[in-house]
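Everything below concerns the one structure shown next.
The other protein chains are all here in position, but one chain of the complex has been omitted.
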Amino acid sequence: MVSVIATSLDWGGLIVFAITGALVASRKQMDIVGFSLLAAATGIGGGTFRDLALGLTPVFWVRQPAYLLVCVGVALAVFFTAHIPQSRYRILLWLDAIGMAVFAVTGAQIALAAGVSPTIAIAMGVATATFGGVIRDVLGGESPVILSHEIYVTAALLGACVYVFLISAGVAEAPAAIVGFGAAFLLRAAAMRYGWSLPRYRPRPGRAFDLSSKDRHRGGPG
Amino acid sequence: MVSVIATSLDWGGLIVFAITGALVASRKQMDIVGFSLLAAATGIGGGTFRDLALGLTPVFWVRQPAYLLVCVGVALAVFFTAHIPQSRYRILLWLDAIGMAVFAVTGAQIALAAGVSPTIAIAMGVATATFGGVIRDVLGGESPVILSHEIYVTAALLGACVYVFLISAGVAEAPAAIVGFGAAFLLRAAAMRYGWSLPRYRPRPGRAFDLSSKDRHRGGPG
Partner (left out) sequence: MVSVIATSLDWGGLIVFAITGALVASRKQMDIVGFSLLAAATGIGGGTFRDLALGLTPVFWVRQPAYLLVCVGVALAVFFTAHIPQSRYRILLWLDAIGMAVFAVTGAQIALAAGVSPTIAIAMGVATATFGGVIRDVLGGESPVILSHEIYVTAALLGACVYVFLISAGVAEAPAAIVGFGAAFLLRAAAMRYGWSLPRYRPRPGRAFDLSSKDRHRGGPG
C-alpha cells in the first residue's frame, strides 16, 4: 500500500514535470529531440542532483532506464497533441506546482531512506522539487519560475518540513506523504491564485548606485 | 589495436572540443586563464557529467591529470596562434561537429563498459557529446549550439545508437566506433552544409499570448 502510493507519486511527479519541459519546448518551437531533452532535464534533473549529493550513484535513471523512456514518451505525446492554445502557460504553472509538491516529499523521503539527518532531508526535498524547473527554464531561456514573485521555494520547503516532521512524529509513510504534498501544493496554489508573496527586501534611499565596471575601481565610498 | 583507436578518438575529441572552447574565449577577448577555463570546461565537461551520473568517481580527469593539462596546452596554443580571421566561427562549428561525433561514441563506450543498459549507454553518449558544448556556450555567453536550428543532438543520438547497436550485434569495437563516429559526423556535416533540420513544433493561430508577469495572475483563460 505504502509503496503503491510512493511509486504513484514518484511517477506522477516525473510525468507532470516532463510535460512542463515539453511545453517550454513547444513555446520555443523546438524539434522532437529538443522536446525530449527538455522533458528529460526537467523530469530527472532534481533527482539527479539529489542522488549525486547523497552519493546514491549510479543515479536513479541509470539504474532504472524507464524514467528516461517515460520522459521521451511524454515529449512525443506533447509534440503531437499540444494544440490547446492560449492557456498553455497557465497549465504549465499548475503542472509545475503539482510536480514541485510531489518532489518536495519524495526528495525528502529518499534522503531519509539514505540515512541523513532531518535538516538534510528537508534540503534535499527542496532541491529535488526546484532544480528540475530551474534547468528547464535556463535551457529554454525562460525567466526561472523559482524567482517568481509568488511563493514557490517556500511551498517546497513547507511540504518537505511537514513530511519530515510527520515521519519523525511516527506518522505512517502514506498519510505523511499525502499531507506533505497537500501542504506544498495548496500553498503554491493559493500564492498563484491570490498573488501571495513573502515580504521582500526593500531598498533604502541612497542605495541605488551605478554597477558599471568603473565602480569596481573607486577608491572611496561610492 | 582496439585500444589504440579508442584512445586516439578520445584524445582527438578532447583536443577539438578544447580548441572550440579556446576559440569562444578568443571571440570574447579573454585572457590566458579564461582561455584555459573555457578549453577545459568544454573538453572535460561532458565526460565529467557522464562519470558523475554513472558513479565512476573520482572523475576521469582526476584519475588522469593529463586530460586537464592537454586542455591548458591547447588553450595556450590557440591564445598565441589564433589569428586566422573571419572563418573562425565556421572552424569552430566544424571542430565542434568532430568532437560531438567522437564523444557520442566514447560516451556510450564508457557507459557500456560500466555495465549499464543500451538505453542508458545511448543517453550517456548524447550527454557526453553535448554537455561540454552547452557549458562552453553558457560560460562564453554564446547562443547554445545545441539549440541551433540545424540537426545537432539528433546527430549525437544517431552516432550513439549506431555504435550501441553494432556492439550489441557482435561487431568488433573498432569498426563499431568508426561507423558510429561517421554516422554522427556525416549527419551533422550535411545538416550544416544544407541547413537540414527536423520538423519543428508549429504554433497555431491564437496561441500567441503575452508572457509578462501579469499573465500569471489571470483568473480566466487568457
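Going in written order, the chains are labelled A and B, and every chain counts its residues from 1.
Assume a residue touches a chain if its C-beta (ideal position, glycine included) is under 8 Å from a C-beta of that chain, and two chains touch if they have at least 3 such contacts.
None of the values given here were measured: they were computed from a predicted structure.
A.B. asks: Touching the hidden chain in the complete assembly: which of B:L9, B:A25, B:V74 or B:I122 does that?
C.D. replies: Final answer for the missing-chain contact: B:A25.
A.B. asks: For the chain left off this view, which of A:L68, A:I120 or A:A183 is in contact with it?
C.D. replies: Considering the complete complex, A:I120 is the one touching the chain left out.
A.B. asks: Need a quick check: the contact residues on subunit A for the chain that isn't drawn.
C.D. replies: The missing chain touches subunit A at positions 52-55, 57, 114, 116-117, 119-120, 123, 146-147, 153-154, 157, 197-207, 209, 211, 213, 215-219, 221-222.
A.B. asks: List the subunit B residues touching the unshown chain?
C.D. replies: Residues in contact with the chain left out: 25-26, 28-35, 37, 48, 52, 57-59, 61-62, 65, 68-69, 79, 82-83, 85-90, 93, 148-150, 192, 195.
We take it that only the chains that are shown with their structure count from here on.
A.B. asks: Counting only Cα atoms for the centres, state how far subunit A is from subunit B in Å.
C.D. replies: 26
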